[in-house]
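And now, chain A:
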Amino acid sequence: MNWQSWQEFLTMGGYGLYVWGSYVVTLVILAAEIVALVMRRRGVIASLTKYYAARRRNHEAKA
Partner candidate 1 sequence: MIRALGWVLRRDLLLVFRRRGDVVNALVFFVIVVSLFPLGVGPEASQLRNMAPGVLWVAALLACMLSLARLFAPDHQDGTLEQMLLAGEPLVVLVMGKVMAHWLVSGLPLVLMAPLLGLQFDLPGDALAVLCVALLIGTPVLSLIGAVGAALTLGVRGSGALVALLVLPLYVPVLIFGAGAVAATAAGTGAEAHLLLLGGFLALALVLAPWASAAALRIAME
Partner candidate 2 sequence: MSTSKRFSWFYFSSPQTFYPLAGRLQPWFAALAVLLCAAGLYISFFVAPTDAQQGEAYRIIFIHVPAAWMSMFIYLVMGFWCGVGLVFNTRLSSMWATALAPTGALFTFIALWTGALWGKPTWGTWWVWDARLTSELILLFLYIGFMALQAAIDDQRRADKAGAVLALVGVINIPIIYFSVQWWSTLHQGASVSMKSAPSMAATMLIGMLIMALGFWMYSIAAALARVRCVILERERHTEWVMAEMGERT
């Protein structure tokens, strides 16, 4: 074990800002990418559903 206490772990020997600034920002960026992908998929499915519904209505109106 490298760390004697939670305190030591958090402050990283005085470099806490830099180390945690790196790890946390990386985590945030990757999490944001995942969220963006989920939202993109939902958006695509929603827009396709709308598109097909409009197309269907158009065909029925013509028929």
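Candidates were picked such that all candidates are chains of the complex that A comes from, given by their letters.
Remarks
In the analysis below, a residue touches a chain if its C-beta (ideal position, glycine included) is under 8 Å from a C-beta of that chain, and two chains touch if they have at least 3 such contacts; residues count from 1.
Because the structure is a prediction, the values reported are computed rather than measured.
Of 1 or 2, just one candidate touches chain A in this complex, namely 2. Per the touch definition, chain A reaches candidate 2 in the complex via residues 1-3, 9, 12-15, 18-19, 21-23, 25-26, 29-30, 33-34, 37, 40-41, 44-45, 48-49, 51-52, 56.
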